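The excerpt is restricted to a subset of chains, each kept in its original location.
In this document, chain identifiers A and B correspond to the written order of the chains, with residue numbering beginning at 1 in each.
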Amino acid sequence: MQNLTLKPARKERLADTVYGQILDGITSGRFASGDKLPSEAELSLSFAVSRPVVREALLRLTTDGLIQSKRGIGTFVSTQPSSRLTELANTSELSSYLRSFEPRIVLEVEAARLAALRRTRADLDRAHAAIEALRSAIASGERGQEQDIEFHDAVARAAGNDYFCDLLNDLRQPVTETMNIGLELARERSPGRRLRIIEEHTRILDAITAEDSDAAASYMKYHLIQARAAVLDVRHLENSQALDGAQRSTN
Amino acid sequence: MQNLTLKPARKERLADTVYGQILDGITSGRFASGDKLPSEAELSLSFAVSRPVVREALLRLTTDGLIQSKRGIGTFVSTQPSSRLTELANTSELSSYLRSFEPRIVLEVEAARLAALRRTRADLDRAHAAIEALRSAIASGERGQEQDIEFHDAVARAAGNDYFCDLLNDLRQPVTETMNIGLELARERSPGRRLRIIEEHTRILDAITAEDSDAAASYMKYHLIQARAAVLDVRHLENSQALDGAQRSTN
């Protein structure tokens, strides 16, 4: 970015580090799902950082759905992400990467809405080709990350406003990092989840094709909330494993 | 409703009738998917109604995703609903029932958002019980409509504002009618679609439980857009049939 002189303040970087260390504790099972976390004061002591830093880290872990605080009782682990997460990502940077979803979601949802109103035939063809390429990539056992990005670019382009493309370009690094994790976890584990990603893309494109701007916006938002949840396996993620099992048993 | 003296004006009722007749034509295959519809002038002549009435009917068919107009070329059938639709519903009233989704969606999405902020333990238990009851009903081959309504009531109740319950109560009739059609079409045809309904409810409840108001609102919106699309089988409905097939072939 032009003049990206804004570096996160020291407090914010410290909070990212503390976030990463608590996340490591959760991923490794030291703090298991349902466990009560140490108090703010105890965490402040054991990480040797100030309480505002700990509070900031806990707030972000809450926002990301990993922990939940119960008024007057304490803070509990609500989700245990895949143990592979620590291999796929630098946990002290994960908090920062996940924050990119906040602007990304509003930008891509608005782009999908506008795309439904303005798309040309060429836009639809390009988005469709990106979905087919993703399908092939996944069928060949690849992650399909380039094809995934190509689809999102095609939607932004279809919005008929270059600023959307430029701004999403500026988010390229955190988008790529989080996409890698989500696609890799899907690749390793769940055929259901992989088919869902293709299906989610298809629904977005169908709504854009049908010029249904409200549905296009809603499907894009759904897709990105799922994508964010997939990075950390938080519970309201589409329960693909269960569904895989259920469907198998109906066959 | 208290003093529901507002009857749809004559033009609106005529438009509903014309909507129903064109829908019959589409459902019966007289106008097949991809076909060009007769012009406004021709439809006006053959239905013996004014052109504003025809225009109104075409606008609603477009809003409902059944037809699509191409600038300077004409209007085309984009979706062919199940032929069972005409048995399940009075097509001349279907247009009116589908319009109930417009206020329903904004009310239930806001209720879900507030529920994530205000729900009590009892609210969560009630919503959870409704999902389990729906699962049992569907497993026994029933439609599960009462259980479905019970879930939506539980969410509205969890919003901590009785006006939401009252207003949704006032929409009871069109909600029941459209729910019946959607659940019956799912019952007859697709195990995938039935599992999805349960899954969609579960995700809404998980987000409410996790106090994630943005996800709760987004999941409710997604669920209701899917429910509306299911009545008419419009194309951006989750393609459960295809997915059933795809998953079968991976097993």
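We adopt the following convention: a residue touches a chain if its C-beta (ideal position, glycine included) is under 8 Å from a C-beta of that chain, and two chains touch if they have at least 3 such contacts.
This structure is a prediction, so every number in the text was calculated from the model and none was measured.
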Taking the 2 displayed chains as a starting point, can you state how many identical chains form the whole complex?
4
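FYI, only the chains that are shown with their structure count from here on.
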Averaging only over C-alpha atoms, locate the centres of chain A and chain B and give their separation in whole Å.
29
State the interface residues of chain B toward chain A in the complex, per the touch definition above.
65, 68, 78, 191-192, 195, 199, 202-203, 206-207, 210-212, 214-215, 218-219, 221-222, 225, 229, 234-236, 238-239, 243-244, 246-248, 250-251
